[in-house]
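In this view, the complex is presented without one of its protein chains, the others remaining in place.
We call the chains A and B, going by the order they appear; numbering starts again at 1 in every chain.
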Amino acid sequence: MKWLSSKWLAVYAVVYMIFLYAPVILLPLFAFNTSTIIAFPLSGFTTEWFVGLWYTDTLHIALGNSMFVGVTTALLSTLLGAFAARASARFAFPGKTGIVGLIMLPLVLPEIIIAVALLVMLNQLGMPLSLWTVVGGHVLICTPFAIAILSSSYRGLDRELEEASFDLGESRWGTFRRVTLPLVLPGVISSLLITFTISLDEFIIAFFLTGTDVTLPVYIWSQLRFPAKLPSVMALGTILLLVSVVLLIIAEALRRRSAARQGVDTTLAGL
Amino acid sequence: MKDTHTKPMIVIDQVVKKFGSFTALHGISAEIREGEFFSLLGPSGCGKTTLLRVIAGFEPPTKGKVAIGGKDMSGIPANSRPTNMVFQSYAIFPHLNVEENVGYGLKTRKMSKADIARDVAEVLKLVDMESYGKRKAHELSGGQRQRVALARALVMRPEVILLDEPLSALDKKLRDQMQVELRSLQRSIGITFILVTHDQEEALIMSDRIAVMFDGRIEQLDTPEGLYRRPVNRRVASFIGVMNFLPAKVLGVTDQHVKLDIAALGQIDVPRHDIDPAFDIEAVDTIGVRPEMFTLLADADDTAQMKVQGEVVDSEYYGDMTYYSVRLAGHDTPVTISMRNTAGRSVVPPGSQVTVGWGADSIVVFKE
Partner (left out) sequence: MALRFDREAGQGLRLISLTLAYVLVMLAAPLLMVITFSFWTQDYLTIDTTLTLNNYREAWGTPIYQVLMWRSLKISLIVTVVTVLLAFPIAYYLSFHVTRRKALWLFLITVPFWTSYLLRVFLWKVILGYNGVLNSALLGLGFIDAPLTFILYNLNAVVITLAHAWAPFAILPIFVALEKIDRSLLEAATDLGDSPLRRFFRITLPLAMPGIVAATLIVLIPTVGDFITPRLVGGTDGLMISNMIQIQFGKANNAPLGAALAVSSMVVIGLISVGIFLVGKKLGGRVR
């Protein structure tokens, strides 16, 4: 049992973390490097790539597109997720397992299948590709995440809490406002942030379903072909990573606050 | 039973257990005899589970040692000790059925399939679970899980079985039934049992001897009767059953008696034969009387050694018994008096003036 001893496992954990972080650490290194060649040794410090991003119009358009797709996706998938999570946490109804299973299916379906299927359908219906078609695909893959996050919010929301509120004379709407909403709000915000982040980074569906308006990952993909553009891509990647991490920290903090408020174990809630 | 009872099976020697800076056990010493039903009794957090886990080998003692069957157990891991545990949660392996659970330890011993099957069947019969062999843990009731957990320990034929509050998850009725079953099972197989419980009634019913623990120390180790009749201090006295305390002053000591002046009861000669010779009699400042040692006397009844007047303040009716709260003349705090409800004796209503009788040999003395 030596190999499962605390010491060896700790060593392994450190090595594994290095493996996990190796690419992440390179990202800022090359983003601030003067050379256009992405290789060691580093040649010098510069912020020109970041400055360059400021003047790249195509990037700004892609960013705008991604923001539109991300925000719309976040709102729609959180809304759809909230309905489904509430239904599955609170009610028993016939075919529940099958219905919930179908809704959660995109979680395990390869994205290329979803993308291709939507593409086939849109072509058949003669609908033009646009940012909305990307949103359509993103909502599909983000809704299961929203459900997972929101279910853990709803699970802690004991039915008796709402009943107690009715019992104390509060109306349906008043109960929602004074009991339900405060308890699930952190979960809702956390779901909005996570679905936004997923959409912002999603490439495969966007690649297949976008028309002439490209999203950020599709833009990055087009840039990867030009070696001269690589440092700017690194700079862009660095910024995106920072934004994602900040959003995630907020989402995680909110989720935990909501879990703690409901007395749910915070490490496991939502997994 | 018999003379085997006197051989020490487990010797606990000055065991100290610290968790960080917190000391859970402060130098515990005790001897547990072979074939004995021994209980660790005490309030929540007093260290019972910790002591049990030290014996089982799950927690190494910070200081001191434990010997089992004459062998020092220091450094011997839990899987090599001649003890088996019945866990508070029962810890029935959820992925195995009842037979596989019970046969778990035998398989580790590399016994043949046939031998395992035979032993398992035998022990399942013993705990009255022979028809449940193929069930999984989640298909069993609380009482059945408890039996499986016990069978799983019994089948190992350990020298000692350790039980951590095994009955606390059961409802009252089942608990009462299991107490009797567990006790008679232990008698018939003769294995040493160590039971952890915080339920004094359970400990009194089941045990040969009980160690009463408070704050990581054994306050008293005695038979149930000894604990009840001769508690060494007020803490033990009030933990086991109900005890009325009355302030007292020592007036004089002779070979046979100690003369006390007791609030509300007056001057009394208490016989010394029930008092531990090591006890510093001059320091006595309190006496205790059990509720059943008082009696409410009917007017005509005059056999009691001593009596005092009082007024019934309140009563609680329990069916077979009634507990009265009675304020004795000359003492503000009411005492508790229990009376058996026999035919023809009706409950005395609050406000009644009554005569209370008691005997001097029913008095336990305490000092601060």
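Points worth noting:
Everything below uses one rule, namely that a contact is a pair of C-beta atoms (placed from the backbone, for glycine too) under 8 Å apart; a residue touches a chain by one contact, two chains touch by 3 or more.
Keep in mind that this is a model prediction, so the values were computed, not measured.
Put simply, the hidden chain is in touch with A, B once you look at the whole complex. Across A:164, A:181 or A:245, the single residue that touches the chain missing here is A:245. Residue in contact with the omitted chain (choice from A:157, A:214 or A:233): A:233. Among B:108, B:131 or B:184, only B:108 touches the chain that is left out of the view. Within the set B:76, B:91 or B:275, the residue that contacts the chain not displayed is B:91.
Of B:15, B:156 or B:243, it is B:156 that touches the chain left out of the display. By the touch rule set out above, chain A reaches the unshown chain at residues 1, 4, 6, 9-10, 12-13, 16-17, 19-24, 26-27, 30, 38-41, 80-81, 83-84, 86-88, 90-94, 96, 99-100, 102-103, 105-114, 116-121, 123-124, 136-137, 139-140, 143, 197, 201, 203-204, 208, 217, 220-221, 224, 233-234, 237, 240-241, 244-245, 248-249, 252, 256, 266-268, 271. Where chain B meets the omitted chain, the residues involved are 56, 58, 77-80, 83-85, 87-89, 91, 93-96, 104-105, 108-109, 136, 138, 152-153, 156.
We take it that only the chains that are shown with their structure count from here on.
Spacing of chain A relative to chain B, judged by their CA centroids, is 58 angstrom.
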